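As structure tokens, the structure follows; a few thoughts come after it.
A single protein chain has been omitted; all remaining protein chains appear in their positions.
What follows is chain A.
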Amino acid sequence: MMRIEIVKRPQHSVLFSALSPFIALFLTLIAGAILFSVLGKNPISALYSYFIEPLTEVWSIHELLVKAAPLILIAVGLSVCFLSNNWNIGAEGQFIAGGIAGSILPVVFPDFQGWYVLPIMLLLGMAGGMAYATIPAFLKVRFNTNEILTSLMLVYVAQLFLDWLVRGPWRNPQGYNFPETVQFSDSAILPAIWPDSGRAHWGFALAIIAAVVVWFMLSRTLNGFEIKVLGRSSRAGRFAGFSAGRLTFFAFLVSGALAGLAGIAEVSGAVGQLRTSISPGYGFTAIIVAFLGRLNPLGIIAAGLVLALSYLGGEAAQISLGISEKSARIFQGIILFFVLASDSLIYYRIRIVSRLSETALKGA
């Protein structure tokens, strides 16, 4: 008989807090190899086309940055929420709200053009995401309502609202009845960083800036300290005079703004118009990014690239191996499980004990 025994470490392990994301990724690769073998594919070549091939060509590295931009932006905001114990899981809805709000200018006033269009769009996108994130924050602070459920319910509402807009009032009148808005004019398009080699747009640069700014805020300012104290112990935070309610608003506003920015950057940089669906689940995948990055904005940059690679790998594997691109979502789910499991190595020592040695110990 074997049994797993957990013993709390007197101090959390510095070694494992650095190693845990790598352990998780390694275990995910092993699980992936097993999965591919079960599907009757050669695991080595499958993993190669999943995780290496997309990195061998310039255009696909551009695609990697396109997909990493929203993931990093959203996950950086979520790290502020999760660190302060605010479980915002409705980033997908805030992403959509940002995409809609930022598109008001190019869709409703397409004749309005000039250099100032883009900055206004980005600001409106952030404002849209913020406004949408205020709802669960307000309900939590004012009525003590569980923010997990409210923020998630609002995702469905946002998706339905976008669907209505794009099929109804915002549909392109010259669009042969396709559920799409007009194509954005050039001044409403977020430009490519290196237009000669691929379509990676400035949204990625915004993501890096956001990560660095939030990292600075979390690690070097009083505000960041407040977030961590209240997140670990709301009682200790109250004694220090920190207000949990104010912090809840702050965390939701930051993450809503970043998710909204990600939304408008995606619409204006990668798509160029609004459609019924503008996200392959970025808002949910970003939860995985935030945890894989150990809620550290700089770690999140790396984690965002890894998860973006899984999207590309899924597409590549569909073409070269005939494995459904949906396998990417299995990978993403498995990564989060292994991240959480390896994180417990930081706080606990795990021992596998056999009943035999236990009785021997008691006898001694």
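Keep in mind that, in the parts below, a residue touches a chain if its C-beta (ideal position, glycine included) is under 8 Å from a C-beta of that chain, and two chains touch if they have at least 3 such contacts; residues count from 1.
The definition used in the following text is that contacts and distances are computed from a predicted model.
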| item | value |
| --- | --- |
| Name per UniProt, for the chain absent here [options: "ABC transporter ATP-binding protein", "CoA-transferase subunit beta", "Dihydroorotase" or "Simple sugar transport system permease protein"] | "Simple sugar transport system permease protein" |
| Sole contact to the chain not displayed, among A:Ile209, A:Ile319 or A:Ile350 | A:Ile350 |
| Selected residue (touches chain absent from view) among A:Thr145, A:Ser219 or A:Ser233 | A:Thr145 |
| Residue among A:Leu47, A:Ile89 or A:Ile278 that touches the chain left out of view | A:Ile89 |
| Sites on chain A contacted by the missing partner chain, in the whole complex | 4, 6, 8, 87, 89, 139, 143-146, 148-150, 152-154, 156-157, 160-161, 163-164, 168, 284, 287-288, 291, 324, 326-330, 332-334, 336-337, 340-341, 343-344, 347-348, 350 |
